[in-house]
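Subset of chains shown; positions unchanged.
Chain naming follows the written order as A and B, and within any one chain the residues start at number 1.
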Amino acid sequence: MKKGRMEAFSDGVMAIIITIMVLELTAPEGADPAALRPLIPTFISYALSFIFISIYWNNHHHLLQAVEHVDGRVLWANLHLLFWLSFVPFGTAWMGKNNFASWPVALYGAILLLAAIAYFILSRALIALHGQDSVLATAVGRDFKGKISPVIYAIAIPLAFVSAWLAYGLYVFVAVMWLIPDRRIEKTLAP
Amino acid sequence: MKKGRMEAFSDGVMAIIITIMVLELTAPEGADPAALRPLIPTFISYALSFIFISIYWNNHHHLLQAVEHVDGRVLWANLHLLFWLSFVPFGTAWMGKNNFASWPVALYGAILLLAAIAYFILSRALIALHGQDSVLATAVGRDFKGKISPVIYAIAIPLAFVSAWLAYGLYVFVAVMWLIPDRRIEKTLAP
């Protein structure tokens, strides 16, 4: 089975997720900067979520580069990832509306945790299909970042009730860690 | 006529349908779990609809794999399917907002029934174009699941007025039945 439509559908869903989030930034009635001030938490929340969805798209792109074919299990593992990513706009909006209160920040972390687990399952399903000796398996390698990210989220979630900004700082830390694109696959694929 | 743009347009519409449904989950003003409680029916409703649209995308993908070309009739049969699928967000929202009352559950079943019939018409239009001896016709085969699904929906719709949860259980049953991707086509296409 070819990977083309799975890429196209994923691109579509991620493009919509990243764009509808901005709809939460409703234009206020007042025409001065004071009218924009209440939107600042929503803006900060949106900016981080834009980066997270971008990271997922980027890594998805890199992962699929090394893929030769897909099967039913991979399609469902991919849809499972898109399911949790589809909650990012909700988590973003709840966090932004409530000015980074503990519960919304914890829920946001839970959505990120579930998406990270789903991405891990997807990459394992792809390796299972291509074999442990495949270019893909070599390229994914030890996958340090993929394994440490859910651990950081799992630590951040309870921390949100101690300090929401500390938890949020940990999310930002994970984002920064991933912002350097996954050069392992690029390196392995290069001649 | 090539199938590429029909696939791309269908991917686009299904990606949008699956993503805009989550907009019904409006972030509440309160920042504690109690504020999320009223959203639980909407969440359950959304999760099932996500799975149904995923199943349609998955089966559409499998069906089109075996297709070599399309014609005007196929394009319209496909648009007819997308028309009914476009009501899934409405049915999902009505059901979620009214906590699975009888009428919304029955309407949801009616939308699923109309989409199932439209999918059946699409597969027949494709077989008519490729011939009864084609790889596609062999791959679709007896199409037991495609024929039993509308029957179950037709039974579930009146049952919604006896017990909405019984009807909903039947929808879940159909979803579970389909979750196993359509291996018939994969098997026939495999060398």
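Quick note on the criterion: a contact is a pair of C-beta atoms (placed from the backbone, for glycine too) under 8 Å apart; a residue touches a chain by one contact, two chains touch by 3 or more.
Everything numeric here is computed off the predicted structure, so don't read it as measured data.
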item: 2 chains shown - copies of the sequence in the complete complex; value: 4
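Rule of thumb we're sticking to: only the chains that are shown with their structure count from here on.
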item: Chain A onto chain B, rotation angle from CA fit, given as a multiple of 5 degrees; value: 90
item: Chain centre separation in whole Å, for chain B relative to chain A (CA means); value: 26
item: Contacting residues of chain B [partner chain A, same complex]; value: 7-8, 11-12, 14-16, 18-20, 22-23, 25-33, 36, 47, 50, 54, 57-58, 61, 64-65, 179-181, 183, 186
item: Chain A residues touching chain B - in the complex, by the definition given at the top; value: 1-2, 5-6, 8-9, 12-13, 15-17, 20, 23-24, 71-72, 75-76, 79, 82-83, 86-87, 89-90, 93-94, 96-98, 101-104, 107
